[in-house]
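Shown here: the complex without one of its protein chains, the others still in place.
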Amino acid sequence: MITIKDYALPDTLEEAYNLLNKKRSNTVLGGGAFLRLGSKKIGTAIDLSKLMLDAIEETDEFIEIGAMVTFRQVETDPVLKKFANGILSQAVKNIVGVQLRNIATVGATVYSRYGFSDFITALLALDTKVLLHKRGLMRLDEFLADGAKNDILVKVIINKTGRKAAFNMMRNSQSDYAILNVAVSRLADDWKVIIGARPHRAAIAYEASKYLSGSDLTGESVQQAATIASKELSFGTNIKGSREYRRKISTALVKRAVLEVLA
Amino acid sequence: MRVVNSPVSKIDGMQIATGAPVYTDDLVNNALVIKLLRSPHAFARIKSIDIERAKKVDGVEYIFTYQDVPKKRFTVAGQSYPEPSPYDRLILDEYVRYVGDEVAIVVAETEKAALKAMKFIKVEYEVLEPVLDFETAMNHPIVVHPEDNLEVNFDIGMQKGKNIVAAYKFEVGDVEAELKKCDTVVEETYYSQAQAHAMMETYRAFSYMDHNGRLNVVSSTQVPFHVRRIMARALDIPKSTVRIIKPRIGGGFGGKQTAVMEFFPAFVTWATGKPAKLVYDRKETFSCTNSRHAMRIKVKIGSDKEGNIEVIDIEALSDTGAFGEHASTVFPLVAEKTLPLYNRVKASRFEGQAVYTNKMPGGALRGYGATQGAFAVETAINKLASVLKVDPITLREKNLIKVGEEHPILHGATTKPSALTSSTLDKCIARGKQLINWDAKYPREIIDDTKVRGLGMAVTMQGSGIANIDTASAEIKLNDDGFYTLLFGATDMGTGCDTILSQMAAEVLDISMDRIIVNSCDTDISPYDPGSYASSTTYVTGNAVIKAAEDIRQQIINKGAEFLGLAPKSTQFEGGIVKSSDGNKEISLNEIAQRLSSSEGQDQLIGKGTFGSETSPPPFIAGFAEVEVDKETGQVDLINYVAVIDCGTLINPKLARIQAEGGLVQGIGMALFEDVIYTDKGKMATNTFMNYKIPSRKDIGKIIVEFEPSYEPTGPFGAKSIGEIVINTPAPAIAHAIYNAVGVFVTSLPITPEKILEFGHPQGAYPKL
Partner (left out) sequence: MKISVTINNKPAEFDVMPDEYLADSLRRYGYLSIRKGCDTGSCGLCTVWLDDKPILSCSVLSMRAMGKQITTIEGVKEEAKECAQYLVGEGAEQCGFCSPGLIMTILAMKRELVNPTEQDIVHYLNGNLCRCTGYVGQLRAVKKYLGVE
């Protein structure tokens, strides 16, 4: 059970940021669904509700998803349902139920860099940057590698490069966390292969991506790319599945995602 | 039949569905809140507990430790007296025997204060090495219950020093000799997990002292009368000082057949005089209450070339965890509900033990050992079919018990051999075979390079109540106007027994159900009933209700005749009223009731009935699964599940169907998703719905239920039970379907995708089919 002493609704990002950095126990709230699973002793809870971060906006070049956008918004947004073969909508669709998806936020998920995340895996297959209040704009892969401290994620910005993409995952019970999730995208000759929930956080399979980018894309080379991906990334064991099992199924999932993009 | 065998809605349905505040926690007023400090160690002795600082926390009223509680050991198993479960518990003990075992009771004004205080309790433990692996628990150098004041009511085969709680053996014929004569013998070891009940309403109870100085406990329990006895023993007070009230229950599934936590508020109230409540959270419910007994079951089946089964030999080892609730009674059902199905064998044997370990105790869960047995024995039968290369349906048709035939343990171990009085199992199999389209689809259908569909099946039986033990009573009184009150102690936990028992009374009294008020359960008022478990309520309490209704009907006829100035035999009972045989004179029920409850009649009518049975007639079910297996990931999609059931007459077809569908899905969960994982330190890791996955709506495929009712001569209106049997077939039928799809018999539950890959193709290829 978490405890919270004070509750603040700052009017500006700067105010929120200053409050966050004033005391170590001060904490930003997203939807609050994940925080509550822990036992954090929070000084001031910082609610970003007044900062108008709950919109999905499309411009000619970008799609911008505000930090307070919920997964249900991502799932049902008409633009995201189509963009990049709808993989962002697809990725969040199976997370528990509508009621939780009406709570869980984009900002919290990306900022927390959860290993199990379906959304991050899909985002990483696209040309994505994150905007942090202090650090500024960063590529998603760099952010995932470094993380941030005491910052606030303001929005996620996706470059509309026109990638074709596919997402798939392995869940035993459909309402469970993914044992493994995979996203693959293609922009002309440039391929990206992402594997997440390994259970470590999502990562780009660079070798496999490179291999695909230079290959003839026959059935054999797709299989080869999938094998490379399963070898280059590390896998681990947790309650949902073993390292060996994850490695075994990664080949199949990557292969299927590539074929889906090619279809 | 008018009311019986019709799909009436549950009498409490609209109220509970729309959120009426009628469950335990909705009824609490001004009670102190209890929180329990729990052991972080799987096995330890408490060297010292310092509660001084904790007591000073604002809002904290009391803290109790093992030094403050009665020293008389008891069991929390809800069973008829004398309980076969050992008296191996104290309210709080110097030893803690599993991670989560209770160390201290904190009582405070608010939950927050109690939680805060808990952090200030300093406990010094002598940490002991725990016994975590039940397969090596027997004869282990570490003894889980070293105390010498542990008691048993009668010999259950306990050898405490060896961690054996109970042992049981049964043999007919010469198994070893007959095995030698068999053409084919299959042999396998099966494992079934410690499934969780996962009822939506967690465990909860509150207590208070009443105006007569008696202890009142309101609890979400399946067994109010057993809880009364358990409280009396745990607190070492007379039973007459205890009253148990059961409001609506948010699901039980056997979990609430064990009084896992009522004794905490009861103790606090008794010790302090103050009202107290305890509501378990989901983690406590998963990891500090009870579950199905995990088991290892070895099965050997021998047959001749033609598939005549000659021998069945079963060995079971049951993990009862830290306390022996239901330890001695669950594992024998592995045999009692499987061996009688194949009654033509020349020899059969069962030998089993239940052992103590340092894990959460096992208990009663829908199926009660029969489920574990069905998985093992039915899977072995299916394996035999595949070895003999015969259709598993043909194999069963050859060997299954038929009406009129006997088996020594058909009605349980304690009964005389007696014949099977009702069964349509053959019809269930035939109908199920059609519904699943067996002839076209068995054994498999290749969908594409990676996906294969397979078909599988299993049959099973359960009982209807416990023969020679379960005895229930019911009362019906005619009120001061023309309506009745039906009283019994069976506990509707969503099952709808308040409704179906009232249907039975309405049938006998030839009156509409809205003229019957149902009251259950308050141990001060209700007639004795063991409670709702062992598939007993429809059969046992139902028969008691019929007796009570017939009793009062006769009294009404007598009184009606008297008021009409006729002899009873010159009257008829019709439409709930008494008429002269020629139909010219009649007297309404209202009038009879009013006159009897006035100074004129001075004779309020009360009918009573008590029923216990010498038999436990088995319901039957044939289950058929169609699965699609992804060979590359091991993922199993359940496409269709067909179940055809013989539960005798359907008292309420609608509620029977829902029982069946719900039980099947619980069985599907057990087959595919519900994994129980302990860390190597003995902590349960699967203690939330995030990690213990009960099936969701998307996990279950299409479920098709039909009935083939037989007529059970000893049953109420010909009925048998339905509550438990429905959980038994999914595990073996799904295991079989997966085998038929990819050639792999996974022998441990749940059958996860990972196991299918691991068993299936360590070298990247499934066996050739």
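Each chain gets a letter, A and B, in the order it is written, and its residues are counted from 1.
One rule holds in what follows: contacts are C-beta pairs under 8 Å (C-beta built on N, C-alpha and C of every residue); 3 or more make two chains touch, one makes a residue touch a chain.
On a predicted model such as this, the values are computed, not experimentally measured, just so you know.
A.B. asks: Looking at the full complex, which residue from B:G607, B:G663 or B:P732 touches the chain that isn't shown here?
C.D. replies: B:G663
A.B. asks: Which residue among B:F43, B:Y87 or B:F253 touches the omitted chain?
C.D. replies: Checking each option in B:F43, B:Y87 or B:F253, the one touching the absent chain turns out to be B:F253.
A.B. asks: So which of A:I4, A:V79, A:I239 or A:L262 would be touching the chain we can't see?
C.D. replies: A:I4
A.B. asks: Of B:I694, B:A731 or B:V744, which one is in contact with the hidden chain?
C.D. replies: Result: among the candidates, B:I694 touches the missing chain.
A.B. asks: What residue numbers in subunit B mark contact with the hidden partner chain?
C.D. replies: These residues touch the chain not displayed: 7, 9-10, 12-21, 23, 26, 197-202, 248-251, 253, 281-283, 493-496, 652, 654-655, 657-658, 661-666, 688-690, 694-698, 700, 703.
A.B. asks: What does the interface between subunit A and the hidden chain look like in terms of residue numbers?
C.D. replies: Interface residues of subunit A facing the absent chain: 2-7, 29, 31-33, 36-37, 42, 45, 47, 49, 72, 93, 96-100, 102-103, 174-175.
Note that in this section only the chains that are shown with their structure count from here on.
A.B. asks: Give every residue of subunit B touching subunit A within the complex, in rising order.
C.D. replies: Of all residues in subunit B, those touching subunit A are 115, 450, 632-635, 672-673, 677, 685-686, 690-691, 693-696, 698-699, 752-754, 757-758.
A.B. asks: Please give the residue numbers of subunit A that touch subunit B in the complex, ascending.
C.D. replies: Touch list, subunit A to subunit B: 1, 170, 172-177, 179, 239, 241-242, 245, 248-249, 251-253.
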